[in-house]
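Just one protein chain is left out here, and the rest sit where they should.
Presenting subunit A:
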Amino acid sequence: MVFLLGVNFPERSLVKKSLESFFGIGHNTSSRLLARFYIHPTCKVGELANKQVLDITAALSDMKIENDLRRSVLDNIKRLKETGTYRGRRHALGLPVRGQRTRSQIQNAVKLNRIDRRL
């Protein structure tokens, strides 16, 4: 088991996939991170050298991911609502925000658009 940013990953899991398990890291960011520390894309967590683990953890702790990112997204929505913008209102009503029609197919907006959006 290897700790990356305080999360325990089994040794057989891919480094790329493990990085992508953090909120805010997708394919692009994880590929760039791997390239930065000369880790090949099929590398397993168990194959990482100690220095690489430390480097990755240091790089991750500098990034805005997980709860920081969640908080900032929620703050942005809240700010929109508080300034009384149309986008803020639509968030609060649970309706599409970006000008989609509302005659049909707005289930995702109904489900997701809240002031306290679940992320």
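To be clear about the criterion, contacts are C-beta pairs under 8 Å (C-beta built on N, C-alpha and C of every residue); 3 or more make two chains touch, one makes a residue touch a chain; residues count from 1.
Here, contacts and distances are computed from a predicted model.
Asker: Any idea which of "Cell cycle checkpoint protein", "FA core complex associated protein 100", "RNA polymerase II transcription factor B subunit 2" or "Small ribosomal subunit protein mS29" UniProt assigns to the chain that's been left out?
Answerer: Missing chain, per its UniProt entry: "Small ribosomal subunit protein mS29".
Asker: Given that one chain is not shown, which residue among A:27, A:40 or A:89 touches it?
Answerer: Reading the full complex, the residue touching the unseen chain is A:40.
Asker: Quickly run down the residues of subunit A that touch the omitted chain.
Answerer: Interface residues of subunit A facing the absent chain: 12, 31-32, 34-36, 38-43, 47, 104, 106-107, 110.
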